[in-house]
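Apart from one protein chain that is not included, each protein chain of the complex appears where it belongs.
Up next is chain A:
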Amino acid sequence: MSAQIPNVQSTDELREKWMKPEVITGSEMLLRSLLLEGVECVFGYPGGAVLYIYDAMHGFDDFKHLLTRHEQGAIHAADGYARASGKVGVCIATSGPGATNLVTGIATAYMDSVPLVVITGNVATTLIGTDAFQEADITGITMPITKHSYLVRDVEDLPRIIHEAFHIANTGRKGPVLIDIPKDVSAAKSLFKPHTEPVMMRGYNPRVLPNKLQLDKLHQAIAEAKRPLILAGGGVVYSGGHEELLKFVETTGIPITTTLLGLGGFPSGHDLWIGMPGMHGTYAANNAIQQSDLLISIGARFDDRVTGKLDGFAPHARIAHIDIDPAEIGKNVKTDIPIVGDVKTVLEMLNIEAGHSSYADEWRTTIAGWKKEKPFRYDDSEEVLKPQWVVEMLNDTTRGEAIVTTDVGQHQMWAAQYYRFNKPRSWVTSGGLGTMGFGFPSAIGAQMANPERLVISINGDGGMQMCAQELAICAINNIPVKVVVMNNQVLGMVRQWQELIYDNRYSHIDLSGSPDFVKLAEAYGVKGLRATNKQEAAAAWQEAMDTPGPVLVEFVVNKHENVYPMVPQGATIDQMLMGDKE
């Protein structure tokens, strides 16, 4: 059973209809311009300032509009859509509170470089600045968390602005672009002139092609390195360079670690893959970074969750940094070989002359030893349900073929650690901002982008309650997301920190009073199942898989489980707490 996505009728005939020069309203221009950008699905919530836009959408079925139950649900869904498809996610909200409800989602997308076009209404241009009803300076509020933004003052600018916004959102370092449309602009009529020609903006020229001299330097460094290592991030997935990366790794024989957002950019399970680095990374990856003599960062930005204590990060390594955003190079870590360019293009070029890293034989053996010596592990139990076991079960039943979205916290780290990813765009998670409430609505977007694929949303009991209302849109639109709630009745990651760093002072983490998740699902018309042990878990999951349409499965898991390894804040990444095993 697949989500009800309309067949987008982007026929030549319709295109001709949209392109016909006629006098129409700003709202109609908006819809036509969205169609010209290939939009199939938008997520939104109407209100006073966007009523003309919603009026124009009445009876309009050229794209699907999903009415979420909160603007936060809409933007996270648009985000999940973008991450799982590589297309631009689109959402619409009204002015004032509608727009400000998007802020968390915009910041989430900005931190993780996700292409979104966010359309907000605003009060009429004549009222702007008067503290009018539902007025908020949303372009001002979101300036630090958007790649670019527009306040449309003239209806004639709309087609151009929309075309530019899509271009900016999905090129260079991707990111959210906001278009704020005052009510009188969406009502105003003008002759529609479709904007489809290439965008020319003097101040925007992302550099795709790298400097050849720097590539030569990197080849040279690889030839000389005894302990080279690749650190690959989300940029690999976003640029579509995963095949080129695989080729590069296999040609050079350089071991690779992938960051949280880089998961799926390289097949987990490959001999040269050594897991995720950083705070909850593998023993092998963290040791490898610390002992490497050449660290090649590919589309990763040296986030502090990856580097740990910056002063002691990769102390013996020459650093090569490949990134489309020049500002990332040298921002956190001093770079020896800076390569600005599109990751896919850079890798394609590198692959032409890439050779085997022949001095690294001993190093590969050492790393393989680390991998074997200390993989992720946990104490399994027959009495209580272990969350790690649940993730392994999900992995076994889907064989890495599902799209997994997560919320933020312990379950997110366990999913990252124990799920095996074979394909890019199969992993949707809020990395940079760490946004609770993201997991479930993002799965709705991911499912809309991939109606035929299995989408699993893994949540904690905390995050699930931040956007649970979107169960409604799964129910009415029959969006077959399988919603997992790992219920440990506590804010797990906070509890873990309080236990390990705040001397067992458990302050305000008890989530008693949470709803019965099964009944909550049922209240929305979604099937709900609960499991408290392995047997029930396997049966419930099987039932969920066999049930067409959306299902929520609550796994009541062990309350005291911690995520290991863990690098305490302020430590270097090889100073890992390994948990009970040490």
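By our rule, a residue touches a chain if its C-beta (ideal position, glycine included) is under 8 Å from a C-beta of that chain, and two chains touch if they have at least 3 such contacts; residues count from 1.
Here, contacts and distances are computed from a predicted model.
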Absent chain [UniProt protein name; select from "Acetolactate synthase small subunit", "NAD(P)H-dependent oxidoreductase subunit E", "DNA-binding NarL/FixJ family response regulator" or "ABC transporter permease"]: "Acetolactate synthase small subunit"
Per the touch definition above, residue among A:38, A:97, A:140 or A:315 touching the missing chain: A:140
Which residue of A:30, A:151 or A:576 touches the chain not shown here: A:151
Omitted-chain contact residue, chosen from A:40, A:112, A:184 or A:325: A:325
Selected from A:201, A:476 or A:501 as touching the chain missing from the view: A:201
Contact set of chain A toward the excluded chain (per top definition): 139-140, 143-144, 147-148, 151, 168, 201-204, 325-327, 329-331
